[in-house]
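Missing here: one protein chain of the complex. Every other protein chain is in place.
So that you can tell them apart, the chains are marked A and B in the order they are listed, and the count of residues begins at 1 in each.
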Amino acid sequence: MSTKTPAAPADRQVQTASPRLPNPGSRKFFRTIEPYIWIAPSIILMAIFIVTPIFKVFQLSMNKVTRAGKLKGFNNFENFTTVIKDPSFALVLKNTILWTVAVVVLSTLLGFILALFLNNEFKGRKVARAIVVFPWATTLVIQASAWKFIVNTDYGTLNTLLMRMGIISAPMNWTSTPAAWFGWEIACGIFVTIPFVCFCVLSGLQSIDASYYEAATVDGAGYFQKLFKITLPLVKSSLTVSTVLNIIYVFNSFPIIWTMTKGDPANRTDTLVTYLYKLAFYNGKQGEASAVSVIGFIILLMCASVYMIYTLRKGDEDL
Amino acid sequence: MKKILAALLAAAMTLSLAACGGGNGGQSNTPPAGGSGTPSPAPAPSGDKASLNVIAAQYGDLTKDWWAKFESDFNSSHDNIDLKVEVVSWNDIYTVVNTRISNNAAPDILNIDVFADYQADDLLRPIKDFVSDETYAKFYPAFLEQSNIDGTIWAIPDLASARAMYYNADILEAAGAEVPTTWAELKTACEKIKAYDANIYPWGVDMTTDEGQACFAYYSWTNGGDFMDASGNWTLNSAENVEAVEYIVGLVKAGLTNSDPATETRYDLQELFAAGKLAMMIGPNQITSYVEGKDNPINFGIASIPANEGKSTSSVGVMDRFMVFDKEDTDDKVDAIKEFFDCFYEDKVYSDWVIMENFLPATSTGGEIMAAADPAAASWIEIVGSAKFYPTAQAKWADVKQGVIDVEQQALLGGNVKELLDGLQAKIAG
Partner (left out) sequence: MTQTVKKPVSVKKTVLRLLLYFVVLDVCIITLYPYFAMLCTALKSREEIFSAAGTVLPITALWSNFIDIWSRAPMAKYMLNSILIAGGSTIIAMLCGIPAAYALARMKFKGQTAFLGFVIVSQMFAPVVLLIGIYQVMQVLHLTDSILGLVFINAAFNQAFTIWLLRGTFMGISADMEQAATIDGCNRIQSMMKVLLPVAAPGIVTTLIFIFINAWNEYTVALCLISTDTLKPLTVGINIFNGYNIIEWQYLFAASIFAIIPVVILFMCIEKNLVSGLASGGVKG
């Protein structure tokens, strides 16, 4: 959507505003602090309700923490070394990356395509759009329970349906291996993430002026040319935001895996969040759990900054 | 029978609760509170009410209503106490409790399964100070011993359950199999059932994060093994334990069990058993009423858990507890807590609760009432009396529990049981 560098509109705004100022001195001071007043409520809200708890996590990760959650002093990063030394940690990390990449990439791709379809005028579009919202409007715990229920070998509705339709004759074990379980979890993750991407893209698509396409058509551009030359650049800003946030949300996603497998068997389907949840609330190791979350935070921070610097800078050059 | 009894007891409960609080202890079976304090004749409502926060575990869908009624009855008969009972589901109770404790917001009284962690942090008070002698004398001594650390009892049992083998008599008969008493017989029976109908799972196994430790106990204890020896040393990698895990993993690998023991919980197994899709499983006494509650109940029997050749069988007991958190209690508060326990363990109230939750009582007086009412309960009460319990008084129990579950699941994926248990032993004992 953004086709201008961020600074430009602001500059102009400032120029037009200045001639009408009665007292340039105090006005100037006000103008300097004005933006901070505008962002203050948001900062206060986040500082109290997110930043303070984050400090608590760092504090816990550096301390020896008893099983019942009491702090017993700085312990020389022992929580971190214990966690990293655990052989299952590498496996969990690998799972987390696989989970995040698979869910984000596929849901972004599918969500984008779906948005292109839903952006067309057609009969029943309103209904179709409402249906697409369903997976998003369902609590993840319930959604995951439903999926677990559906793929169950013995009383799952998928087996029953396929058997009634005559496609299979005996119940299939859809989850015979840990990898199969993980596959289902990823599928469920994609399923619930598509609506989010789809509506982010749709809101971007809505704001594209039809005259661009008309002009391009007159110039003899084909569908894919228009897609790559007009649509993509124009929805890029909203797509970037949704992708960055998606990476974070999916990386930290908890209910799907927890409900379906609790990371079993033997950490084969664990991600960092389910792993640290078990550490914190099943094993009473809040110090180590906090260390895991700090490690996860650092990984996310690196990925997200690389991605954002890359796309934002590239975006600026293009414009 | 049970339902009528429950209804009668429920009616009696309100009466007893009222009586219990009124100070006219003579009318109910319970004398007024305070083996140590003075029998307070209906304390005058002072401006300050002693507020009492209780977190209770949600055992079933009636738990919440039962506690709500208890709370309002208790409060209306105790002007000087403001009781608040919060019922939390088992899925979430550790999250809720640990979050509160970390923030110094522990409840006054907690109903949960574990206690050693809290005791290790000096968060608990010796329970005897908060229970009247009258009530304290009701508990089975063996049960109280389960909450003993360094000679002090830190918690009182609220209820118990025991495990035994359930089998589908019709399937066994049709398959020509005997009710197994040994591991070898169990395997033979499983093979016969599988040969009879490949769509029926012969044996139910739960190795999930939920309750995989029970699986370890079932086979270790019936093979002469244990988590620790008599002198308190961990013995996780003993030859008996290795053999036990290898045996059950062998059954899974031979295709004689449910298909996915690492993600199928006891509840899944229970559903399969009640639907006639699973021939045998080890489970708690609640399965009886669960199966009988169905429209077309299966024909089932109950037997001891099969033991290895030459070893004796053992039941697995599970017990939950009440504990009191250390919070600079005033005398008022101590009395209020005593009053709470007196009312809760009042025989009619307590039996009503245990029957409603479908568990086994932890008090001898409650046991007598239930045994008299229901012969089936009597045999279960006997089983739980001889059952072995997990070493929950050990601070390392949480690690051990998670460790054996991990060993089982690794073994399912092809790991070497001996090496895995050696590794766990080194980690725990080292």
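Keep this in mind: a residue touches a chain if its C-beta (ideal position, glycine included) is under 8 Å from a C-beta of that chain, and two chains touch if they have at least 3 such contacts.
Every value quoted in this text rests on a predicted model; they were computed, and no experiment measured them.
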item: For the chain not depicted, the shown chains it touches; value: A, B
item: Identified contact with the non-displayed chain, of A:N75, A:S145 or A:N173; value: A:S145
item: Per the touch definition above, residue among B:T181, B:Q286 or B:S364 touching the missing chain; value: B:Q286
item: Touch list for chain A against the chain that is not drawn; value: 1-4, 6-7, 9-14, 16-17, 32, 34-36, 38-39, 41-46, 48-57, 60, 69, 114, 116-122, 124-126, 128-143, 145-147, 149-150, 155, 157-161, 163-164, 191, 196, 199-200, 202-204, 206-214, 217, 223, 237-238, 241-242, 244-245, 248-249, 252-255, 273, 276-277, 286, 289-290, 293, 297, 300-301, 304-305, 308
item: Missing-chain contacts mapped onto chain B; value: 57-61, 63-64, 68, 86-87, 89-92, 95-96, 98-100, 102-103, 105, 267, 270-272, 274-277, 286, 290, 294-296, 358
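One rule holds in what follows: only the chains that are shown with their structure count from here on.
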item: Rounded Å distance, chain A centre to chain B centre (Cα mean); value: 40
item: Complex contact set, residues of chain A against chain B; value: 66-70, 152-155, 170, 173, 175-176, 178, 181, 260-268, 278, 280-284, 286
item: Chain B - residues contacting chain A, complex; value: 94-95, 98-99, 101-102, 117-118, 120-121, 123, 199, 207-210, 258-260, 262-263, 268, 271-272, 275, 277, 395, 398-399, 402, 406, 409-410, 412-413
